[in-house]
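What you see is the complex with one protein chain gone and the rest in place.
All chains are identified by letter, namely A, B and C, in their written order; residue positions are counted from 1 within each chain.
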Amino acid sequence: MKIRTWLSLSSIALLLSLSSIVKAEWGVNMTEGVTEISQSIYDLHMLIFWICVGIGVVVFGVMFYVMFKHRKSKGAVAAQFDESVTLEWLWTVIPTIILIAMAVPATKTLVEMYDASDAQVDIKITGYQWKWQYDYLGEDVSFFSNLSTSRDAVYNKEEKGENYLLEVDKEVVIPTGQKVRFLITSNDVIHAWWVPEFAVKKDAIPGYVNESWVNVPVGQEGVYRGQCAELCGVDHGFMPIVVRAVSQSDYATWLDEQRAEKEAAALAALGDYSFDELMTTGAEVYAGRCAACHGQNGEGMGSMFPPMVGSDIVLNDVDKHIDILINGVAGSAMQSFAEQLTDVEIAAVITYERNAWGNDTGDIVTPRDIIDARQ
Amino acid sequence: MSSKPNVAKSAIKHLFVALAMFGFGFALVPLYDVFCEITGLNGKVTGTVEKVDYTVDTSRTVTVQLLASKNAEMPWRFMALQEQIDLHPGEWKQIGFWASNTTASDMVSQAVPSITPARAAEYVQKTECFCFQQQPLAAGESKQMNMVFTISPELPEDIQTVSMVYTLFDSTEFADPETVAKLN
Amino acid sequence: MTTTTAAHDDHGHHGPAKGIMRWILTTNHKDIGTMYLWFSFIMLLTGGVMALIIRAELFQPGMQLIEPEFFNQMTTMHGLIMVFGAIMPAFVGLANWMVPMMVGAPDMALPRMNNLSFWILPFAFGMLLLTLFSEAGAPNFGWTFYAPLSTTYAPSSVTYFIFGVHLMGISSIMGAINIVATILNMRAPGMTYMKMPLFVWTWFITAYLLIAVMPVLAGVVTMMLMDIHFGTSFFNAAGGGDPVLFQHLFWFFGHPEVYIMILPAFGIVSHIIPTFSRKPLFGYSSMVYATASIAFLSFIVWAHHMFTVGLPLVTELFFMYATMVIAIPTGVKVFNWVSTMFQGSLTFETPMLFAIAFVILFTIGGFSGLMLAIAPADFQYHDTYFVVAHFHYVLVPGALFAIIAGVYFWLPKWCGNYYDEFLGKLHFWLSFIGVNITFFPMHFIGLAGMPRRIPDYALQFADFNAVASVGAFIFGFSQLLFLYIVIKTIRSGKQATPEVWEGADGLEWTLPSPAPYHSFSEPPQVK
Partner (left out) sequence: MQRQNIGLGLWKFLQSVIAALVGVQSQNKRQQDFAGDNLLRIIGISLVAAVVLILVILMMVNMALPDPS
């Protein structure tokens, strides 16, 4: 008997001590977040948590008391009562009261969360298989945001950075002190856009638009990271979200920069490029966006992703090659990159694919070819 | 002793309950659409509505955002000619969307509307919308598709912005005969 | 569970056939129960290996062992095999063994259908497991198989998954009809509804849940089949369908399903605790009414699995309140167990240890369930490891501990020998510690923000994931000890008395141990 009592005592102590760790910011508890909504959710979470701990202590306390006091080996003789309606009514009425006490603040918070009216900024978020697209309504700013952690880091060939798997090539910038409304939808399967510090999580469903909102208070400028929270296929764990909250003035300058960048890219497409410039840019674009499926050296992967090396289209049919990049291949995993890459990048990656790994066709594809093909 | 006849009877009875529940599973599909209609879930707004001359409520303006979105299977280019327009509740407006079939084969598309906030869905009235039927486009062709709509004045006060997203799907395999006829 | 000699009251009936044909052609509820239990144990180990692969990959950040594609297949198959292959058949096996003996019936009402509903299962799971070796790979869309990931974007093996689910559903419906027919028609005279043991009551209500929702699941997968192959568009928006319709249909089946997996466990624990407290069950009729109330309420709460899908505010509030109402009858059950123990005369053999661990750890799972019911808070919990911790607490120390407790409790009656008490306790403590080390840290990494079903994670989740993985291996291998204990008991345990346990009462304990091949040919007299 002795060992058992000691063992059960220690395991319960372990459980209770673990729950006291919850207090310490040891990455064990929900984030309080930076917005009013996330704070009230955190308060609800802690309220229901402590209620459960309270009930747990009472119920388990009685159980352990009984396990020690009423043991047969201590001569306990079993009483034969098996019913007491008053006691039973008691332990239904009390939980009902507790639940009603919980329902009221929960309803208030939920109603606030559903009110996305009079927002100053509207961003349409579209989930793709394994990346996010952001359109700033009325600002003519639109871009894709991809995971920027390298494949080598994932496969332990490289050091993992501090924001491993939570870093992207283009961050979403939003102003603080303003209500930012998100219109969330999806291009293919169901995803879910989730940033813990904002307590914003909404499913992105094809054919649906879901709205949610955040109002980062002034003074809380900073970077907030989140991930896709609905199974969406192979790289479900590799499509993070990085939101940078900046002051309203920085936000305005950022918007201007994005539009300027867009014009520069359009202008750049009219310039002409040397073979080497296209090859270097092409190598970068290929490593970042195409290697995941077509292989580091263009060897392809199984029957799903065709190889680049010695491929008939790559070597002889440049128009088909450009068409695939711009329109994608319907019914396959090959997406259209028309909106994801600039004309220069598309021209560069095609030139690279046509001249790398022994494919050396020797000619180059110019951004202007891409512009003509886009018409 | 085990009474054989009763056993068979209750087994058959419960088998029918199981079959009924199988049917109930399928009956939930139309039930779901009815339920969406009532609560305006996902902006499943009623079909064509005859033109009602509301008394235009000029004291209020509602911002209507019109967004074009595509499904992965849909290679067409599809965009709204006007992303945002302001209108007084009760005022009828016509909006154009532009679609062009950049592929080398004839295709049929289906636009699926979705309105948010969901509470606003029942106040959006449409007399004509390209999303009511399938839209065919021959290879390389492009065209403007129109929609005539208004927001009824009974729209709740606290709603100032209504977003209507049209997601274009490739429904060539679901094309109904007369749409295909229009193609060739 | 080979029964050796025919018992004395076995006047002239033929004993079991010899050799393999005994098991293939058997219509005896004891043999079929045994087959269900062995099948479910094999599935537990298969699903367990998959869990160990998942936990081994998640031991460290970075991809060390397997590819993300295979990881998704492992999570999907782990879920399917544990839910449909380990937990449900184990309960059906316990029901096959015990329900006829508890109500004083000679056998199940439809013995041949009983055989058929077992023998469908190995083929259903054979087909499901063979997809692992197909070129397209096993299903990778999660055991909840949401559309369009499971329809338009699914690997071609999805059709085998659909037929597998069809077969499992048919097997469960036939099993449920069999149990209902047995309970309705073949109770011994005097065994009125309100004298039926609680295990029989919980299975009676679970059978009705099965009959009501398994057909809906069969309907959902049939709609998927028609979407994938026959050009309909139930869930494909391109043809007028709706992916959210799938989630409503699936969870309308899904929530009663999770109660199907826990109500029989309530029944088992409600037998064990009174026996080892030497005290009648506290509030027997409350327990029966609470089970019925839970069964009914489980039909109107399904959308609490979909709080972030974009339901209208009215719907979201309705399902939050309805989910809260379920907490009350569940609470009643836990309080009744504790009151049964109160002022009892307790001894702690292995079944009692597992039953007490069930009450404590299931209640922790119940509490995290209550936290998840708070809709606004669910926006932070949904699809994170907090949910994984919740449902593993109610399923592993919940359903699985109750099944193991049931096996330890009735094994002497099945095979006539006592199990080795020390080994039993060793198995308990290894499982108890393993379960908590595995699943308690998951509460923390879920709250800290780690989403579900991801093969690799950011660095801040690393240390608790390592702890969970270690716990998983402790818990996993301690089930092999359980296999050794069961085999050792069947072969050479100490001879068991008919009552087996001092505080046990019920028709099943009036039979000799091991229970004769044909029991209660003449219905017993129920006082």
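Definition applied: contacts are C-beta pairs under 8 Å (C-beta built on N, C-alpha and C of every residue); 3 or more make two chains touch, one makes a residue touch a chain.
Please read these numbers as outputs of a predicted model, since none were measured by experiment.
Per the touch definition above, the residue from C:Phe123, C:Tyr289 or C:Tyr484 contacting the chain not shown is C:Tyr289. When the omitted chain is restored, the residue from A:Glu83, A:Glu139 or A:Glu339 that touches it is A:Glu83. The residue from C:Ile273, C:Ile328 or C:Ala468 that touches the chain not shown here is C:Ile328. On the side of subunit A, the interface with the absent chain consists of residues 83, 85, 88-89, 92, 96, 103, 107, 111, using the contact rule stated above.
Residues of subunit C that touch the chain left out of the display are 192-194, 283-294, 296, 300, 313-314, 317-318, 321-322, 325, 328-329, 332-333.
The definition used in the following text is that only the chains that are shown with their structure count from here on.
Taking each chain's centre as the mean of its CA atoms, C is the chain most distant from subunit B. Should one ask which of B-C and A-C has more C-beta pairs in contact, the pair is A-C.
Per-chain Cα centroids separate subunit A from subunit B by 28 Å.
Inter-chain spacing, taken between the CA centroids of subunit B and subunit C, is 41 Å. One inter-chain figure worth recording: subunit A and subunit C are separated by 33 Å, centre to centre, where each centre is the mean of the chain's CA atoms. Residues of subunit B found to touch two or more other chains are 42, 71, 73, 112, 167, 169-170. Annotation for subunit C: residues 152, 237, 242, 244, 310, 313 touch two or more other chains.
Against subunit C, in their complex, subunit A makes its touches with residues 4, 7, 11, 14-15, 18, 22, 27-31, 38, 40-41, 44-45, 48-49, 52, 55-56, 59-60, 62-63, 66-67, 70-73, 76-84, 87-88, 91-92, 95-96, 99, 102-103, 106-107, 109-111, 113-114, 129, 153-156, 160, 162-166, 188-190, 192, 194, 196, 199-203, 205-208, 210, 225-238. Listed in rising order, the residues of subunit A touching subunit B in the complex are 114-119, 122, 124, 126, 128-129, 135, 137-138, 181, 183, 185, 187-188, 206-211, 326-328, 330-331, 335-336. Considering their complex, residues 1-3, 6-7, 10-11, 14-15, 17-19, 21-22, 24-26, 28-29, 32, 36, 39-42, 71, 73, 110, 112, 118-119, 167, 169-171, 173-174 of subunit B touch subunit C.
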